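Supplied in structure tokens, the structure appears directly below.
Note that one protein chain of the assembly has been removed; the remaining protein chains are unaltered in position.
Here the chain labels run A, B and C in written order, and each chain numbers its own residues starting at 1.
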Amino acid sequence: MQNNTLDVYKAEVLIKKYREVRKHSESICAPLEIEDYVVQPVVDVSPPKWHLGHTTWFFETFILKSYFKGYEEYDAQYNFVFNSYYETVGARVVRTDRGNLSRPSVADVYSYRDYVDENMLALLQTDEVTDDMCTLLELGLNHEQQHQELLLSDIKYILGHNPLFPSYSKEKTVPLQPVTNKHFIPIGEGIYEIGYKGNGFCFDNELGSHKVYLEAFEISDALITNAEYLEFITAGGYQDFRFWHSEGWDWVQQNNVSAPLYWHSIDGRWMYYTLTGLTEIAPDEPVCHISFYESTAFAAWKGMRLPTEAEWEVASAHFNWGTRWEWTGSAYLPYPRYKKDEGAIGEYNGKFMVNQMVLRGSSVATPQGHSRTTYRNFFHPRLQWQFTGIRLVK
Amino acid sequence: MQNNTLDVYKAEVLIKKYREVRKHSESICAPLEIEDYVVQPVVDVSPPKWHLGHTTWFFETFILKSYFKGYEEYDAQYNFVFNSYYETVGARVVRTDRGNLSRPSVADVYSYRDYVDENMLALLQTDEVTDDMCTLLELGLNHEQQHQELLLSDIKYILGHNPLFPSYSKEKTVPLQPVTNKHFIPIGEGIYEIGYKGNGFCFDNELGSHKVYLEAFEISDALITNAEYLEFITAGGYQDFRFWHSEGWDWVQQNNVSAPLYWHSIDGRWMYYTLTGLTEIAPDEPVCHISFYESTAFAAWKGMRLPTEAEWEVASAHFNWGTRWEWTGSAYLPYPRYKKDEGAIGEYNGKFMVNQMVLRGSSVATPQGHSRTTYRNFFHPRLQWQFTGIRLVK
Amino acid sequence: MQNNTLDVYKAEVLIKKYREVRKHSESICAPLEIEDYVVQPVVDVSPPKWHLGHTTWFFETFILKSYFKGYEEYDAQYNFVFNSYYETVGARVVRTDRGNLSRPSVADVYSYRDYVDENMLALLQTDEVTDDMCTLLELGLNHEQQHQELLLSDIKYILGHNPLFPSYSKEKTVPLQPVTNKHFIPIGEGIYEIGYKGNGFCFDNELGSHKVYLEAFEISDALITNAEYLEFITAGGYQDFRFWHSEGWDWVQQNNVSAPLYWHSIDGRWMYYTLTGLTEIAPDEPVCHISFYESTAFAAWKGMRLPTEAEWEVASAHFNWGTRWEWTGSAYLPYPRYKKDEGAIGEYNGKFMVNQMVLRGSSVATPQGHSRTTYRNFFHPRLQWQFTGIRLVK
Partner (left out) sequence: MQNNTLDVYKAEVLIKKYREVRKHSESICAPLEIEDYVVQPVVDVSPPKWHLGHTTWFFETFILKSYFKGYEEYDAQYNFVFNSYYETVGARVVRTDRGNLSRPSVADVYSYRDYVDENMLALLQTDEVTDDMCTLLELGLNHEQQHQELLLSDIKYILGHNPLFPSYSKEKTVPLQPVTNKHFIPIGEGIYEIGYKGNGFCFDNELGSHKVYLEAFEISDALITNAEYLEFITAGGYQDFRFWHSEGWDWVQQNNVSAPLYWHSIDGRWMYYTLTGLTEIAPDEPVCHISFYESTAFAAWKGMRLPTEAEWEVASAHFNWGTRWEWTGSAYLPYPRYKKDEGAIGEYNGKFMVNQMVLRGSSVATPQGHSRTTYRNFFHPRLQWQFTGIRLVK
């Protein structure tokens, strides 16, 4: 019985959070044309309708089918269409094919969401809510929040790579607080403890709070701005192999990279695409949409380096963060005593722990309440399409 | 003045034909969901909205901009988006990128059509209609008819490669007349004349009517049926390299081809996807969606061969044709005295005259009034997605 | 018994020819370093030691193993290593892998040749020589002669793509007779007969002598010279899409082609690599090492065209040929009544009859006695590494 495991208050909180998170995904998509929901311009970008379906499939597969007696699957084919990479739960549409699927239609995907939401809310009001289910529910909501950030990144990519440069939003977003005074904050050497220790939600990759020994270092309290990054470009940073990793240099050459993603040199002026359209670059805003390769080349040019993820976590109380995911110099590897869960949920994080770099903080695209100082985000070093930035250490 | 060059009657005929052809493209798309207009599952298939825009762009670029004083371009960017392969008229969206463009939206494309149609009809009612313009208009209408056939092929590909197998049309099409009596028609040796000699419209590749010497041959009055093709499959035709061109054999191996496109062996039964959905194979209908490689392998297995295009044209009066494009054994090459037009229109046919094979006849997807015995269609030998079939010669 | 089928004289002729042909292959390789025998810089070029082994394998497989009682295979593995593309006779080393094989060593390949030669000569002196065997022997010798030409082409490619530009031969070859007077020879319209009708050796693709109807045409009695081709380059021929097939234009763009193979613009002077090393271009010699795409672009620029293979064959008595393989405008397709042989020998020609263009004549690299006016050579339109040239028709 629910009363044994969860009090009524907690159920209400969960129901409220469920409603809010689910609604937020849809509000992100509200400005889109139906056509925008469908395309997949590169393999890393998924069609918005796929995100809407996939996050729904998560609740259906891991909660409704397991815990809600008598639940009838919405459409058996959707399991095939909306699975992302969970090998445990059957065949899936390979990632490069997502953009080839005109059906299910956007209207069908919204119906699917409604159907699953009704059932989820019905389930949450029964006596059958257990601790296990709540754990999965929280994971599902955090999973959807991660996809909300991806939705924004992917929508920006879809519209920003269209020759018509359509705007996503008419209203200018509130401009970011321009970066003005910059200081380097000294942190002393010693043993520190990192990793998640609280009682709230966190991902399995943050667990295993553990001690690390750090040498003394100084970390900037400000992100690198567009103006500073432009100096690197102007100084020939993209033409000088000495600042780059060997792989990074190959990436620059093969893709003719000469600026962050969305930057265009038009008639001698640097412009960039933002969610409100094409506009002149704001010099004081933090640089965005750069790869790990670019971050480390910039740092090398400055004669500095990126923080490790431990340094970042230890120092994070001393600066503002949250506008850009900050590349660290740490590879994404398991913490001591890391254990992945049994079953499909265990595929969430551990299997990606090779050849990716950790990013810390969060970005303007991260949903509220989804960030914390122990959060370990990770991407391949070549990727630019997230809202990424640079903080230096010396 | 128009009266010098064209009489009123001719103008009316043209206006009527313009209206009909333009409307037919839209009626082909009527059953689609908006999402279906957008995707491009393989490079050879274009998104339906691209076809609608591209055929419109043709009239705008080659007629309105050249002949209609004061015409204002609908959107300068569309030239970039909807050009297909005309190098003469500027940059174009590379073919593999068409499926990445969510904009212009479907509604925008229809507005574009309306705008161009209004202007075209206005132009056609002026005194400024000239012979040159009529020639381009007829080319533009025939061009749009060609894209009508591609629209059907591409829609079938888009829906037929979706795991939900949505149907395009609820009503069963009238079944094709089953093939029953088959005979081989003997044609005597001698000098024949092929190529277009009439006064109506034809493409430049049909011109240059010329003599050919043919040896005696016998040609079937019927197309190969699904049942006959199934015998080839069952006899291991796809596993025996001896029947295949070397390139064809590589194609079979690399793509694991084991049947025509859209055929699926489900629980031991052969099914195929048709525009009304997945259904059991009709044994008496002519086989469809096969590559040139498959056609010649089948013919070799039968100990026969495909007709040359000259043989086909000479014999065509003696059999019914029009349900399948029929692969011939002729490479697509210029006729004697072939001359391509000046300018962009000259890019229509000549530059494709290498590494493609000629198909003759027409198919169930060909618009009415668009076929004739001198028509030279052509595709790469590996392609299956057109409504292609086999007629044998011995 | 041999006396029934072949007289002693014929056997002696065959033995003599066998010795000569086999020796000639080795004399072609005499100037090579051992290292030159091993590499395969691109897929179309085979390592010289592979040619030496493969031609030997042909005699072993099709004659010794079939006809010589008690013959012991030299090494069962060689069947795997030296088969080229005969699917009938088992697995083979895929073409792209040939350059990865350091063994069998060059010495081993020569031992293999010696062993097979001894056995062949022994067999030829027995009573067991039959007509069938003679047919295969002649095919084997012609096959080896074809590989002699490939040997020279491949050696030139291997040395000509080495940054040290080593020379193959110290002595300058006798310069080709410079092209001086050029005339166009008129040929009247009418029915002509083409294809092989003699009693000597020919390939199966030349058989089926048949009538063709030709319109009147004029054909040049001279090949296009380097000087003439240079005019095309200087006039921007490689930068103007209008002269090119669509595929040819893609080939130019993707490979940055701007001149024939082996041409290098060094300090403003055009040089080319020849078998004696890097040297200045001889303006009066016939242009060499051009693709079909380049041939047709050049012809289009001149406002002329290439001959068809029938035109070439009909007119060939009226001009000198034999220094360059001449691209024709004909696709490589079967002649009427073409029948391929049973078994592995049947794979010789027929299975390549798609997506290749016919070349006629022969070249400076063709072994003596291996050319005739009905000979049908064929290559993919993109290939430049053979000794190819241009003759125009108007």
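One rule holds in what follows: a contact is a pair of C-beta atoms (placed from the backbone, for glycine too) under 8 Å apart; a residue touches a chain by one contact, two chains touch by 3 or more.
As the structure is a prediction and not an experimental result, all values here were calculated from the model.
Taking every chain of the complex into account, the omitted one touches A, C.
Per the touch definition above, the residue from A:E171, A:E215 or A:D267 contacting the chain not shown is A:E215.
When you scan A:E26, A:D132, A:E247 or A:E280 for touch with the missing chain, the hit is A:E247. The hidden chain makes contact, of the residues C:H161, C:H210 or C:R242, with C:H161.
The residue touching the chain not shown here, chosen from C:Y37, C:Y196, C:W312 or C:F387, is C:Y37. Only one residue in the set A:A30, A:A76, A:I191 or A:A317 touches the chain that does not appear here, and it is A:I191. Not every partner is drawn; the one left out touches subunit A at residues 85, 87-88, 191, 210-213, 215, 241-242, 244-249, 292-293, 296, 305, 329-331, 333-334, 336-337, 346, 351-355, 357, 381.
Where subunit C meets the omitted chain, the residues involved are 33-41, 49, 77, 80-81, 93, 97, 99-106, 158-159, 161-164, 166.
We take it that only the chains that are shown with their structure count from here on.
Touching subunit B and subunit C together: no chain. With centres defined by CA atoms alone, the chain at the far end from subunit B is A. In whole angstrom, the spacing between the mean C-alpha positions of subunit B and subunit C is 38. The centroid of the Cα atoms in subunit A and the matching centroid in subunit C are 59 Å apart.
One finds 45 Å separating the Cα centroids of subunit A and subunit B. Within subunit B, contacts with two or more other chains are made by no residue at all.
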